[in-house]
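So the structure is just underneath, and the comments pick up after that.
The complex appears here without one of its protein chains, the remainder shown in place.
Let's turn to chain A:
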Amino acid sequence: MNEIDGRSRMAADSARTVDKTAGARPAASPGPAKLELIGIGKEFRTKRAHTQALSGIDLTISDGEFVSIIGRSGCGKTTLLRMLAGLLSPSAGQILIEGRSLWDGTKADTSVVSQLGVVFQEANLFPWYSVAENIALPLRLRGDGKADRLARAAELAELVGLGGFESSYPRELSGGMRQRVAIARALSTRPKLLLMDEPFGALDALTRERMNLELQRIALATEATVVFITHDITEAVFLGDRVVHLTPRPGRIRQVKTVEFQRPRSIDVQTEAAFGAMERDLRHALDDDEKG
């Protein structure tokens, strides 16, 4: 019930913003570059095949920006995200975080990585820890006290709609609930850079919508820079300052579209003509990928 209140309040807020700007003001003024991808490529070599997963990716993401990445299955989205997370070294190009190089050869500079929150395509929870312990694991690793951890875990569990499940174990949760625990875990350290790989893929439409609004709110409140991978065009447009469209084989940036709606946005922007037109363009472009 609370939720609905929150949602309508938010709707009213952004409707006002949208009115003021006639729905077509450029998104967040570009701050200093948070993340720079320069000529990123990745080739996988296995015994059977060489796969050029990504090639010539150039992208600059400014501080506080929300960038959605869409593309067909297998076009290299996860690969790109793993390189940004310091988990997989690029075979070509450079990744700069706040101007500092993330990769030194095949080694990630861990001091650059530390301000990072990652939500993987799979929840990857630890079955031996309760929901609260899973959420607070990043805090535990960096040495926060137990009381702080518990408080923060409870707060985050509430945020992702899992209040009351703190002492449950992952095996007792549904797939979507597990994914929400993983999101809470990534948020626990209040990261300045959030990398999310189809975080809401396992959720039903209504929960997804609610999580979209929450994510938007959190990203704005913490001034986090977000790289958000999704299959869902509506979600990509709704959340992103820009939408990056990757084409497969090899993964390249086909187009980058700027979404001309001020954030925060209400669910209602989805019914606006400009929103629909952008969705349609992207859908056609993605369809082309399949034919190509």
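The rule we apply is simple: a residue touches a chain if its C-beta (ideal position, glycine included) is under 8 Å from a C-beta of that chain, and two chains touch if they have at least 3 such contacts; residues count from 1.
Simple rule for what comes next: contacts and distances are computed from a predicted model.
Visitor: Please identify the absent chain by the protein name in its UniProt record; candidates are "Sarcosine oxidase subunit alpha family protein", "Aspartate carbamoyltransferase regulatory chain", "Anti-sigma factor" or "ABC transporter permease".
Guide: Its UniProt record gives the name "ABC transporter permease".
Visitor: Out of A:Leu102, A:Leu116 or A:Ala236, point to the residue that touches the absent chain in the complete complex.
Guide: A:Leu116
Visitor: Identify the residue among A:Leu137, A:Leu150, A:Ile218 or A:Ala285 that touches the chain left out of the display.
Guide: Of all options in A:Leu137, A:Leu150, A:Ile218 or A:Ala285, contact with the hidden chain holds for A:Leu137.
Visitor: Need a quick check: the contact residues on chain A for the chain that isn't drawn.
Guide: Answer for chain A: residues 82, 85-87, 110, 113-114, 116, 118, 120, 122, 124, 126-128, 137-138, 140-141, 169, 171 touch the chain left out.
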